[in-house]
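A quick write-up on the structure given underneath.
Note that this complex is displayed minus one protein chain, with the remaining chains in position.
Every chain is named by a letter (A, B, C, D and E) in the order it is written, and numbering of its residues begins at 1.
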Amino acid sequence: MIRSENRAAHELRTVSFEIGVAPHAAGSVLVAFGNTRVICAAMVEDSVPRWMKEQGVTGGWITAEYSMLPYSTLSRKPRDITKGRPDGRGTEIQRLIGRSLRAAVDLEALGSRTLWVDCDVLQADGGTRTAAITGATVAMHVACQRLLVEGKVKRLPMRQRVAAVSVGIVAGEVLVDLDYAEDKEASVDLNLVLTEAGEFVEVQGSGEEATFSADQLAAMLDAGRAGVAELLDLQAAALGI
Amino acid sequence: MIRSENRAAHELRTVSFEIGVAPHAAGSVLVAFGNTRVICAAMVEDSVPRWMKEQGVTGGWITAEYSMLPYSTLSRKPRDITKGRPDGRGTEIQRLIGRSLRAAVDLEALGSRTLWVDCDVLQADGGTRTAAITGATVAMHVACQRLLVEGKVKRLPMRQRVAAVSVGIVAGEVLVDLDYAEDKEASVDLNLVLTEAGEFVEVQGSGEEATFSADQLAAMLDAGRAGVAELLDLQAAALGI
Amino acid sequence: MIRSENRAAHELRTVSFEIGVAPHAAGSVLVAFGNTRVICAAMVEDSVPRWMKEQGVTGGWITAEYSMLPYSTLSRKPRDITKGRPDGRGTEIQRLIGRSLRAAVDLEALGSRTLWVDCDVLQADGGTRTAAITGATVAMHVACQRLLVEGKVKRLPMRQRVAAVSVGIVAGEVLVDLDYAEDKEASVDLNLVLTEAGEFVEVQGSGEEATFSADQLAAMLDAGRAGVAELLDLQAAALGI
Amino acid sequence: MIRSENRAAHELRTVSFEIGVAPHAAGSVLVAFGNTRVICAAMVEDSVPRWMKEQGVTGGWITAEYSMLPYSTLSRKPRDITKGRPDGRGTEIQRLIGRSLRAAVDLEALGSRTLWVDCDVLQADGGTRTAAITGATVAMHVACQRLLVEGKVKRLPMRQRVAAVSVGIVAGEVLVDLDYAEDKEASVDLNLVLTEAGEFVEVQGSGEEATFSADQLAAMLDAGRAGVAELLDLQAAALGI
Amino acid sequence: MIRSENRAAHELRTVSFEIGVAPHAAGSVLVAFGNTRVICAAMVEDSVPRWMKEQGVTGGWITAEYSMLPYSTLSRKPRDITKGRPDGRGTEIQRLIGRSLRAAVDLEALGSRTLWVDCDVLQADGGTRTAAITGATVAMHVACQRLLVEGKVKRLPMRQRVAAVSVGIVAGEVLVDLDYAEDKEASVDLNLVLTEAGEFVEVQGSGEEATFSADQLAAMLDAGRAGVAELLDLQAAALGI
Partner (left out) sequence: MIRSENRAAHELRTVSFEIGVAPHAAGSVLVAFGNTRVICAAMVEDSVPRWMKEQGVTGGWITAEYSMLPYSTLSRKPRDITKGRPDGRGTEIQRLIGRSLRAAVDLEALGSRTLWVDCDVLQADGGTRTAAITGATVAMHVACQRLLVEGKVKRLPMRQRVAAVSVGIVAGEVLVDLDYAEDKEASVDLNLVLTEAGEFVEVQGSGEEATFSADQLAAMLDAGRAGVAELLDLQAAALGI
């Protein structure tokens, strides 16, 4: 099987970041991992969730939302509001994104603010959650820079950037950054989120109706870490830092 | 008051159509009326709504959905699903879009299919409903062409293109294609949808907490018709027809 | 085609106002346009919507709600709560009613109060939205008089009454105040709301799957204005003013 | 304490039935128990609930719905759809109405049909559920007569009429047909539904935050039965039978 | 027909109370009436419902919730959240439980607190509502004792215990504490809630599609009172009082 873009097993798809796609947001980007494209936008709200006030937690908060636009999939995906309930898979993904981004941000430095980070999939071809995390980090970084420039915070409220990649096993081989066709064939689906320091933030591996050995897991973790390191470099280039 | 882009009272903002923005849709376009930008996508479903079957209505159907992305507005707009109910204004607008598009399409020629037309506002600066109608017509035209090319229909299932523009009265003067700042100042808000033949499809004029005379209405109708005629030409150029 | 009640093309159906139908409301009326009958009731709440407080807007507010009773239609119409979601058409209509009524009321004179105006269709035979607007104005007028009599406001918080009529084209002829049978045949559906001064508040014309010319629009506007003038006189008679 | 209408402890309020208030229904009535007024309408649907088909139950079904119009109460009551959920008290009442009406109807004779019986309170002054049951029986009877006249059923699908009254204890005295002021003072609230033969269909007694003795219960049951007998006569008079 | 457990017509099923089944609750019990088993748990919240504050009502409140676990029935019962709406029967039952428990508690002595009493049916074999009331009283009693021991209240905030039993008529015979098989056969279903003093709190009798005479009602009331008296003794034994 030849991979899309003729790439090697551990090679990423072409990655791009188009910054500023949603000018009303404090930071926004259209991130592409090959044909997977996600709009990521970060907006600042000058208040925090009620539970923080009630529990006396200081600092800020990050809330992520993830959604697939109806035309992002091959068959039209009905909107959540049409069904009247949030999509289970979407709920799971937006919780993953939120946790990942909170590891990236210095919530104390953010002050008593909420960063709303929206990820809307424009085109889905596998890896939408990893593209979303990688793009959202960029959108959030731009928003944090704006807060600093506007004098609303004293230091950049970022601790470290994070990025994410998917890894899978197809026909016994470890592949990085799977597209949709590969994803369907994969016996394991592993999503990794790591920091600039090479530390893990999230590891989510699942062998839907299949299983994987400790050795396979170790091989996937190694391959994925290298992929994320590359993504972190591409983020830096896009941000000009 | 100087208008954005330094334009005259009856002049449109810069209009552009970026076709193919959502490749999984049969037809898609990112339409811009100045800083107002809307993603319009048309997808084909090979069935019709249940009420058509029950009532024995032949031919196809058009269903439009309109939504503002959370980051399209200056303050973040919560998603409908978060509130648990559809937005009243959005419901009103998507019904307007649906009626307008059904005037454009030859439902018999469409066959027993539903065209789903989604309009998601990426950036809102006034006139999102008119940009949506104007862009959705282009997306739908592309989708219809594809049906013809693929041999699924025998003739292009379009009767005529439609386009829409907003007209208002600001400080006593009739303005065409108002941006958000003008919209807030306007004492009347009129949205017109017309066909290539210069016939009306929809006229929606509202003087929220104000009123307007028959003469003012006539002046607005004239100015608006000219604006729509120009938009229809721009559509044709974008479609290469 | 002979019109119901043997009336001429521009003639209204028999109109009646039964004031006081819902004694717990500050003002109420059962309005009839022929067989179309709508209960309209206005109630006063001594507070305003949260957004007014947050935005520092002074004065009062009008919120309208429109609903069809399950037995108002030939086939039983399920309640919104059974479906779990508001009806799209109903949402559109209640927004129209609300905008229309806000043009009638002096919101400053109303003080920091909300007038809730409910319109429940008891029997539907075409023109429920125009009957609702025409009746709701009467209910609201009675409620405003009560506020004045009770000394809660210093002047009657009405700027001007409004009334509404539907106009359509059936078999090429302009008809005023269409009943359900005519409405189904009409190629255009135009609803007009005007003030006592003959100014427009709302113009909503729609050629569902059809279109109409500028001349046809002008003819319909003229016919409709005359019909509304007559309705405003009937309101005055009913109110004894 | 003097009772409204100067009536004795076991005396009913003035009861009236205005038949035909909702002409699109097969049977309808505006029932009044003093100032409590309820619109009751019965409509015929030519199918039965899915569970009957699945369980192979023959005959017809009765589904009752109960709702208070927003202006039926002294303070406006928000619609269920605004809150997004059915009202608990309303759910309890409509289940009571449904059970009561099913005791009145010959479901086998009804054939494979559903009678939808809607009860909408226009004005609430205590006893809305008993007025609703008493009025709904009349509406249903009219609808059943129409089915017979139209030849859709072979015999009148009524087994017996039912009617209902409330009984309570105020300041130690048993009162029948309590109005709202009495209801608030009562230490017990008992609602009785009986048939023409003087048999019980429903007995619902509740001492919210209070209790009642077996003797008090017996006294209330006696007083209530007499009241219902009177209501059954008034129904017959209204129906001309 | 031989009754389960070979019991006589007026005999209860084996009743048991397993106190402490949910240790995070202030009081909890697994109550069994034969094969009907319900988890009842009482939790204390240091605030009262908003309406009490708004209306200036002092003292505390009891809110009951009733639910059937999906595996409590022979065919799996979907959860309410899956259907998106509360179950009508469940709503009716939890209102009955709440009213019954409020008759048991001294709301003034409870202080400005809410007792949340949850009843979740683990196994349903008829009489779930009566078992729930009987068990919830025990759970609530334990919770009240804990409040007293912890010095949060000055006297035990119980006025009197309550208990409940079902009575029905099967094949002309009055049966007490019906199981599911008997319940399906019964022509009348009567649920009684009484206090230690033998006073009634609730009487809910229903002849779904049937009726019952005053004599039958009297016989059922007598039989039921005896059953409840026995249950109150069993509660006392379980509570060691």
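To be clear about the criterion, contacts are C-beta pairs under 8 Å (C-beta built on N, C-alpha and C of every residue); 3 or more make two chains touch, one makes a residue touch a chain.
Here the structure is a predicted model, which means the values were calculated and not measured.
From the options E:28, E:128 or E:206, the residue with contact to the chain not on display is E:28. The hidden chain makes contact, of the residues A:5, A:46, A:92 or A:233, with A:92. The missing chain, though absent from the display, is touched by one residue of A:52, A:156, A:181 or A:217; that residue is A:217. Interface with the hidden chain, as seen from chain E, comprises residues 21-25, 28, 35, 39, 41, 43, 45, 65, 67, 69-74, 76, 79-82, 84-86, 116, 118, 120, 122-124. By the touch criterion stated above, the residues of chain A touching the omitted chain are 85-86, 88-89, 91-92, 94-95, 99, 102-103, 107, 190, 195, 197-214, 217-218, 221, 225.
What we mean here is this: only the chains that are shown with their structure count from here on.
If you average the CA atoms of chain C and of chain E, the two centres end up 50 Å from each other. If you average the CA atoms of chain A and of chain D, the two centres end up 58 Å from each other.
Listed for chain E are residues 84-85, each touching two or more other chains. Taken as a contact graph, with one node per protein chain and an edge wherever two chains touch, the assembly forms an open path, each chain linked only to its neighbours along a line.
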